[in-house]
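All protein chains but one are shown at their positions in the complex.
Letters A, B and C mark the chains as written, and numbering starts fresh at 1 in each.
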Amino acid sequence: MKAVKKIAIVGGTGYTGVELLRLLARHPDVEVCAITSRSEAGRQVSEIYPSLRGEFDLAFSEPTNDVLGAADLVFFATPNGVAMKQAQALLEAGAKVIDLAADFRFDDVDEWSKWYGMEHACADLMREATYGLPEVNKAAVQEARLVANPGCYPTAVQIGLLPLLEKGMIDTQHIIADCKSGVSGAGRGAAVGSLLCEAGDSFKAYGVPGHRHLPEIKERLSVAAGETVGLTFVPHLTPMIRGIHATIYAQVDAGFDLQTAQAAFEARYADQPFVDVMPLGSHPETRSVRGSNICRVALHQPQGENTLVILSAIDNLVKGAAGQAVHNMNLMLGLQETAGLDIMPLSP
Amino acid sequence: MKAVKKIAIVGGTGYTGVELLRLLARHPDVEVCAITSRSEAGRQVSEIYPSLRGEFDLAFSEPTNDVLGAADLVFFATPNGVAMKQAQALLEAGAKVIDLAADFRFDDVDEWSKWYGMEHACADLMREATYGLPEVNKAAVQEARLVANPGCYPTAVQIGLLPLLEKGMIDTQHIIADCKSGVSGAGRGAAVGSLLCEAGDSFKAYGVPGHRHLPEIKERLSVAAGETVGLTFVPHLTPMIRGIHATIYAQVDAGFDLQTAQAAFEARYADQPFVDVMPLGSHPETRSVRGSNICRVALHQPQGENTLVILSAIDNLVKGAAGQAVHNMNLMLGLQETAGLDIMPLSP
Amino acid sequence: MKAVKKIAIVGGTGYTGVELLRLLARHPDVEVCAITSRSEAGRQVSEIYPSLRGEFDLAFSEPTNDVLGAADLVFFATPNGVAMKQAQALLEAGAKVIDLAADFRFDDVDEWSKWYGMEHACADLMREATYGLPEVNKAAVQEARLVANPGCYPTAVQIGLLPLLEKGMIDTQHIIADCKSGVSGAGRGAAVGSLLCEAGDSFKAYGVPGHRHLPEIKERLSVAAGETVGLTFVPHLTPMIRGIHATIYAQVDAGFDLQTAQAAFEARYADQPFVDVMPLGSHPETRSVRGSNICRVALHQPQGENTLVILSAIDNLVKGAAGQAVHNMNLMLGLQETAGLDIMPLSP
Partner (left out) sequence: MKAVKKIAIVGGTGYTGVELLRLLARHPDVEVCAITSRSEAGRQVSEIYPSLRGEFDLAFSEPTNDVLGAADLVFFATPNGVAMKQAQALLEAGAKVIDLAADFRFDDVDEWSKWYGMEHACADLMREATYGLPEVNKAAVQEARLVANPGCYPTAVQIGLLPLLEKGMIDTQHIIADCKSGVSGAGRGAAVGSLLCEAGDSFKAYGVPGHRHLPEIKERLSVAAGETVGLTFVPHLTPMIRGIHATIYAQVDAGFDLQTAQAAFEARYADQPFVDVMPLGSHPETRSVRGSNICRVALHQPQGENTLVILSAIDNLVKGAAGQAVHNMNLMLGLQETAGLDIMPLSP
């Protein structure tokens, strides 16, 4: 009989925190031993999240190294800049660490500081950390003690482009990623822009001059392409709760064959349990992945011309955050890859 | 090793049909052997419901007695008036039957004809059928071969009133049930009133002169009370997908004690796995049960006066339809009561 | 030629503030000369509200008595407790005042303090203030220099009950007002509960133990009835932006005649430009009044029994706040009653 692994969550009051709790509540091989929140310390989890009533007999606690270091694995579901201050101590105590924020996503510390507006607290760990997109780095994640969980937009965009870049099938210099996110991507913080009356029944672009996910996407696509890619990334806010839809445009030359590209997608993701390559001409809806860890992708070449259109849909809180983190956890702890993640999408 | 039970679904293109598929896809003890739809016969289930891609290698078929009668249990997820025409033949073939529509919910055939506007095709079976609210009829359901799955509004209202009526704690003649439903309650039929642009960002009452769930609620409450109750039932359409919230008003006299009522609720539902009696003063949100089979109830006595307020929230497609049907199936087939239904609510 | 009146708005960054600006932008007889906000002083109005671009060449300013006192009329679109501190000075300077918050809505200062949790700063003015429901107090408003604009729930409920109470047609001791509000009723403050991901696609009751609008409604209904009424008031949060729907239940005796009641409503509101008594059996939708100052009401007597159901729908930001305030302004300044308010509802 396998021993149950002990899991701790730092910063459990946000949407990625509660989503981790939802997933781990039904995970067969792990137990949540601690969930921390400075502001809510002492309160029962189910008071803040009635959807968890009866599932966890657990109160929020202070994020001390003692408590956290005793876990087999610690998730940081915290704002940017938190995990980098505590990760070293926890690793030394023997816990593995997954950061769902951006602290370890970059290779370049200076680039990170420029986009995140603060000094990085541990450049060494940033270099050590593994970028946890299992569709790219599965083997490395299995060996890692520190994993940077990818951003939501970067996940959707990379899965839509990896086969093309790896095979050199598109122009790498004129990639456009027009991305649309549900409002939960902005987190559970009390911000005017995320109010139902501000974000509801309306649509807008934001961060067009430069969004923090731009350098992350660009760096990872460049690794896949073997050269620095040219990328325009425009995020939009959509009046829905969950979901990201990426509409990706790439230029192809006369020799491009759509069937070959489709075959490349199917081969590339054949062994990836959470990527669904849809038939040519499909239009994935975000609700078809709601609550699940699946990414659905579909290819189009409108009018057979030289612009390829790739559609990619995920649930930003699952494949774009907590679900991918659990996937990484499974890999890091030697559990079955899909454990706890065989969840049916909720539709309608 | 237990044999896997074979399940058939008649009328699988509506919301209750796809919801049955979502639940049964992860049920450990059953297998869906047939799903029928006259209009979609021959098409793969996953074409119509992309959320089910990879889950069912199943095409819609014609609802013949041969195919259906071979199942251990047949769900009718059809409009009113369909199950009553085919149930007899399937029962004779040895299948058990659960109707998610209204064909077998009443005891009185004439009353049924009045509200549903058609002759009933098999009065005998209506009398035989068991009303499948497990919180009332668990033992009878376990023995039944034909179960009438309760309506969504009736489920929410009954759970909010049963302990009070059974104990004689309220005035039975002045009950008001002010109920609010998400739009999925109207089904997947192409009706103007259910369009996003008609039902979205708006709120209205409907059917105030008389809704078909009124006689069902009244009959069942009267059984619980041991006398004919007086009930005003007003349904409303809320701009959301899933969820029913019942706000129930009952008159109490000077001897009423709120703590005693709370204790009665807790005792009444202590062994019911899908009813959550919340602490006094709670306000259940429909999203706290989204996608799950749970009913959350809470009691209030505003300003200590003589009007008791009971709040009851369910997911209309789960506890109000497909989930309750699976619960009944488990009971009828001798499976574990909660099998396939230990689903975490999706929140946010 | 009539002189244009000068209008000032205190606290213009909230929803009632911007709604006043929307209405006054097209008002033929007034000009907004100042709009104040401590937090946004110096910023252009159109920066915060792009929907007003090109309409107002106006920056937020500090709410000094000098600026405000020079106006013909000052609106307070501020939180509770602000207007009561500044109203006296402005009245002395010759400006008329309308408070859209609750500072002057009660007659009883102690009752106010109990519900609003603070000492009242000017009890004298509370006694002087006129309660600005034009359907009740039109003549008094025309003479008033200080008007308390009614709450949104109180407006919808009063219009639904006034004819019945004034004519003594219902039992005054068992009134139930089950009310549903869009999220804009909670204001533009950054509160977690008003986030799209918290309030969206969900429904809940709130404040069941006691909401601040309860004493306001109760006091005004009691005035209409000529005796203290018994009222249960339950507000609910609906996932939409604007709109209040009140479902009101009243007990009637055997002598009650529905046609007579309908006639009483039609007569009572015949000269009220903003009340639409719909035909018997109608179901008003909130979207049918979206953006307009209209209240639509409809009567039902389900199954002819002794519970009367009154449905009342308003736009909470217009008839429930800014529109009613402009109506009061028109009356106080001797303008045409409907000036600036002949706005078509936006539907869909």
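Points to keep in mind about this one:
Methods note: a contact is a pair of C-beta atoms (placed from the backbone, for glycine too) under 8 Å apart; a residue touches a chain by one contact, two chains touch by 3 or more.
All values derive from a computational prediction rather than experimental measurement.
Contact with the chain that does not appear here is found for just one residue of A:Ser37, A:Ser61, A:Thr286 or A:Gln324, A:Thr286. Only one of B:Pro63, B:Pro239, B:Pro284 or B:Pro345 touches the chain withheld from this view, namely B:Pro239. If you put the missing chain back, the residues of subunit A touching it would be 174, 176, 178, 180, 182, 197-198, 200-206, 208-210, 230, 232-234, 236, 238-243, 245, 247, 249, 251, 281, 283-287, 290, 300, 302-303, 305, 307, 309, 311, 313, 348.
Summarising the interface, subunit B meets the missing chain with residues 15, 182-184, 188, 190-192, 194-201, 239-241. Even with one chain removed from view, subunit C keeps its contact list with that chain: residues 15, 18, 22-23, 25-26, 49-55, 184, 200-201, 241-242, 276, 278, 282, 284-285, 287-291, 296, 342, 344-348.
Following the convention adopted for this analysis, only the chains that are shown with their structure count from here on.
Inter-chain centre distance (subunit A to subunit C, centres taken as mean C-alpha positions): 45 Å.
Put simply, the C-alpha centre of subunit A and that of subunit B have 36 angstrom between them.
Chain contacts: subunit A has residues 15, 184, 200-201, 241 touching two or more partner chains.
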